[in-house]
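Note that this complex is displayed minus one protein chain, with the remaining chains in position.
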Amino acid sequence: MSSTFHGQLTVSIFGQSHGSAIGVTIDGLPPGEAVDLEALQDFLNRRAPGGNAWSTSRKEEDAPEILSGLLEGYTCGAPLTAIIRNKNTRSGDYANLKDLPRPGHADYTAQIKYGGFQDSAGGGHFSGRLTAPLCIAGGICMQVLARRGITIGAHIAAIGGIPDEPFDPVHLTREDLLAPGYKPFPVRSDAQGEAMQARIAQVKAEGDSVGGLIQCAVLGLPPGLGDPMLDGLENRIARLVFAIPAVKGIEFGAGFAAAGMRGSENNDPFCLEDGQVRTATNHAGGILGGISNGMPLLFQAAVKPTPSIAQRQRSVSLSRREEAGLEIQGRHDPCIVPRAVPCVEAAAALAVCDAFLEQEVRRVL
Amino acid sequence: MSSTFHGQLTVSIFGQSHGSAIGVTIDGLPPGEAVDLEALQDFLNRRAPGGNAWSTSRKEEDAPEILSGLLEGYTCGAPLTAIIRNKNTRSGDYANLKDLPRPGHADYTAQIKYGGFQDSAGGGHFSGRLTAPLCIAGGICMQVLARRGITIGAHIAAIGGIPDEPFDPVHLTREDLLAPGYKPFPVRSDAQGEAMQARIAQVKAEGDSVGGLIQCAVLGLPPGLGDPMLDGLENRIARLVFAIPAVKGIEFGAGFAAAGMRGSENNDPFCLEDGQVRTATNHAGGILGGISNGMPLLFQAAVKPTPSIAQRQRSVSLSRREEAGLEIQGRHDPCIVPRAVPCVEAAAALAVCDAFLEQEVRRVL
Amino acid sequence: MSSTFHGQLTVSIFGQSHGSAIGVTIDGLPPGEAVDLEALQDFLNRRAPGGNAWSTSRKEEDAPEILSGLLEGYTCGAPLTAIIRNKNTRSGDYANLKDLPRPGHADYTAQIKYGGFQDSAGGGHFSGRLTAPLCIAGGICMQVLARRGITIGAHIAAIGGIPDEPFDPVHLTREDLLAPGYKPFPVRSDAQGEAMQARIAQVKAEGDSVGGLIQCAVLGLPPGLGDPMLDGLENRIARLVFAIPAVKGIEFGAGFAAAGMRGSENNDPFCLEDGQVRTATNHAGGILGGISNGMPLLFQAAVKPTPSIAQRQRSVSLSRREEAGLEIQGRHDPCIVPRAVPCVEAAAALAVCDAFLEQEVRRVL
Partner (left out) sequence: MSSTFHGQLTVSIFGQSHGSAIGVTIDGLPPGEAVDLEALQDFLNRRAPGGNAWSTSRKEEDAPEILSGLLEGYTCGAPLTAIIRNKNTRSGDYANLKDLPRPGHADYTAQIKYGGFQDSAGGGHFSGRLTAPLCIAGGICMQVLARRGITIGAHIAAIGGIPDEPFDPVHLTREDLLAPGYKPFPVRSDAQGEAMQARIAQVKAEGDSVGGLIQCAVLGLPPGLGDPMLDGLENRIARLVFAIPAVKGIEFGAGFAAAGMRGSENNDPFCLEDGQVRTATNHAGGILGGISNGMPLLFQAAVKPTPSIAQRQRSVSLSRREEAGLEIQGRHDPCIVPRAVPCVEAAAALAVCDAFLEQEVRRVL
């Protein structure tokens, strides 16, 4: 337990930020699935930091090497393992994190849990860098799902309180869903996106960081996927989305807003559209009783501001048992929300692919 | 998969609302744990509907019968199974739900998934009644945790937009934590509680229902519990809390509010208090990198309004493929939020007990 | 972990020999499967002790009550739970087992593991009685498999060294496979069966017990079921067959005999029969690389003699730390092999049904 998801798919993620390599093993993919490595690389590039305003300038070349499970471009039924070599393996500038933990990071809790044996360089196994293998696994699942007519997309729903336009919960089209992902700054409204980028620039200039919201949708899901109680789509997606280090909240459909609504408002009336059963509204986010109802699946994740900031902060020296000031050296990423967008898509893809595979078992018998 | 949680504890929940019995098996409890059945019954009574304004008048006598795993008041190491017999097993008034699904319920998705074989009486396995076995399992875990100094409590944080006072995230005491649970209407501020009850009465009179928020806290957690990535405390708690049918969102610590904050605000500075490492604020909700940091663990769940309302609603006849009006007969529960409070506690208790057991493995070696 | 099997099917077994009830929950059965309760009862009766020479005269009325998961004779998609009430719940005559453990029983190891909190009456959770819920689960799976053309049967292969005729590993027919199960003493050769019964009678007269072998076969398995490495058919079947308390060995196909063979003898040549790929011999027991090859699946389990015997035995008083003689009171079962035959079938049925469900996932995509 810890870094393994165990369902129809077993997904095992490994590596530390500054170790030799990070990677992932996916066991349970059906054989004969084409994996387009170029498309996968494009997807991974969406989470890689670039030379732009809202990310660190550390250049990660996240080119995965497939060690197993793929033969001449097709899954072969054996576990698929992919790794990414770490270029940045020096750990000098992280030496004191075991003594003087950074606020908002896992330095302190890792120190307690692993008794000083943890790899603290760059956050070790807790680093946001570990979302790269998550994206490899999710990116492959997205290709598997796409061939079955299921599309996943996300956009920045807000940064520092500046909102983007939300997806239309009822009439969302595939084009609308995919559009943000093609942009360097994945928003729906470019005007709002510019305001967000201005906010990021300002925050960066102040040596600070800022959080945001990500909205994700799944289109083309047949009704009947997911299970009641512990393996509903909400349970599975939540479990995987919280694997992204900075996520602190998740809501499906109307979510927290539903808490203030009445049943007569929140209930989605059933209706017929071209002979298909649909709902007139979609406060349920496409999920009833943990199971897809054929409407767009919609959820939103809250991403906290990056804890690494340039400003001086208060901490405690664990060895000296005294309070002490802390300044984190190096360049900081003032906002990871844009890069977290594909990570949220990847987490959703893994959860949906898992539920899809399980549903198939039950159906065929 | 579906109704089984599989970690250090394996928790398997079974039953349908109007079947012969509902129940739960917990495998993995340490031997020699005293189980106070009277205290457990008191806990279960908190989720049982009473003859009050905010719940249905159907009287459930949720007296569990322990079938195994308990010997002379102590766990014996074998799986513990408890069942509750259903009194209300007539299913006549649910006959047409397979054809005319209720908006907001799982009737439609169950029909698709199980092809008409599902038990639709009273919602079957999707019924809120299945939270009773969840509470049995969680109630036992709460006793196990209490002996280790870990206390769990929750309160109604809001109903229909009327807020209760939140827990103090830094200085929460055991008394404050447990106080709401002793009240018939589990709030912190009785004045706010009365306003909420008035709102419920009004909504009920209009044949409608209303949703709300539940805030839950865990006190006394040692630092170091939970794991990075897929088995963090957030992942485990989220997976279990979404097992409660009406929950549509969850947030930890500052949660969605953190999305609008800056790093310099959201980061909790480390400080020393009586020689203990603590944080001056608690936006992290006691969790860093998925692992407890020794501060109060805090989260909030969004509960949608009960979908069963007296008002006429729009649905679709699945056999005739035409839209049709639907009126749900019988008495309705205008607000399940008060009854969901112990369910949220139970879900948290299971997740925390699971993480507690796992942490112990790693520590002793 | 302990009494839960977690694959495509989750099977959770609970209860103690002299507790209120024993039972099982099966999560993951497809919906719409007819369960013939009369046929299930017939199957359970095969493991129940009767008034015959080779079993104790304690009369167990193993009539399961289905608590959930079944609606009007069909699985409804929700977890299926069945319990059997224990009639014999007095525990007086087992009081001293915690101090003076019976040789060959789990009394000593349970005392160490559970620190005295274990339920030692009748062997508690370690009792052979717990094979009744295993047979409920397996019996249901046998019905599911039978509808897909897969038949499972077993017979006593030997008792105390007296052999039965083995199944024909290549040309086994459905009739030959099922024949032993219809007999009160499940052997192929009635002459050998009489010799075995005479041996049992003799052993019983001497206050002793005797062990034996059980051979089990599965017919009608399509090729392609099972997985390499850890979830091969051998791995799954072995894991489940060792859940039967007295089993101490298992071999597939030629098994231990293969260890003395040459490759040229042991390899099964492929051939064509009516256009079907088959093998001319079947030393592999129908499994290559953990995966079914379409030939009869064959395995054999070794059952140790019942440890409860009337003769005086040597033990140690754990409290007094001194060696002491032990005489086990009550009637003893001189040979459990006949009753273990349906248990082995049940274990095989669970493993095969699990692999069958998994294979379906991979196939359909």
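As written, the chain order gives the labels A, B and C, with residue 1 at the start of each chain.
The definition used in the following text is that a residue touches a chain if its C-beta (ideal position, glycine included) is under 8 Å from a C-beta of that chain, and two chains touch if they have at least 3 such contacts.
Because the structure is predicted, anything quoted here is derived from the model rather than measured.
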Going by the contact rule already stated, which one of A:Gly19, A:Gly153, A:Pro245 or A:Pro342 would touch the omitted chain in the full complex? A:Gly19
Missing-chain contact among C:Pro49, C:Pro186, C:Gly211 or C:Pro296 belongs to C:Gly211
Quick one: say which of C:Arg85, C:Arg148, C:Lys183 or C:Arg239 touches the chain that got left out. C:Arg239
Contacts of subunit C with the missing chain: which residues? 1-8, 13, 101, 103-106, 108-110, 112-113, 125-126, 130, 158, 160-161, 203, 208-213, 223-224, 227-232, 234-235, 238-240, 242-243, 245, 247-256, 258-272, 275, 277, 279-280, 283-285, 288-294, 302-309, 311, 313-316, 318, 321-323, 358-359, 362
Residue list for subunit A contacting the dropped chain reads 1-4, 6, 10, 12-16, 19-23, 25, 27-28, 31-32, 65-69, 71, 74-81, 83, 110, 113-115, 117-119, 124-125
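Operating definition for what follows: only the chains that are shown with their structure count from here on.
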If you average the Cα atoms per chain, which one ends up farthest from subunit A? C
Give, as an integer number of Å, the spacing between the C-alpha centres of subunit B and subunit A. 26
Counting only Cα atoms for the centres, state how far subunit A is from subunit C in Å. 45
How many angstrom lie between the centres of subunit B and subunit C, each centre taken as the mean Cα position? 39
For subunit A, write out the residues touching at least two other chains, lowest number first. 8, 228, 358, 362
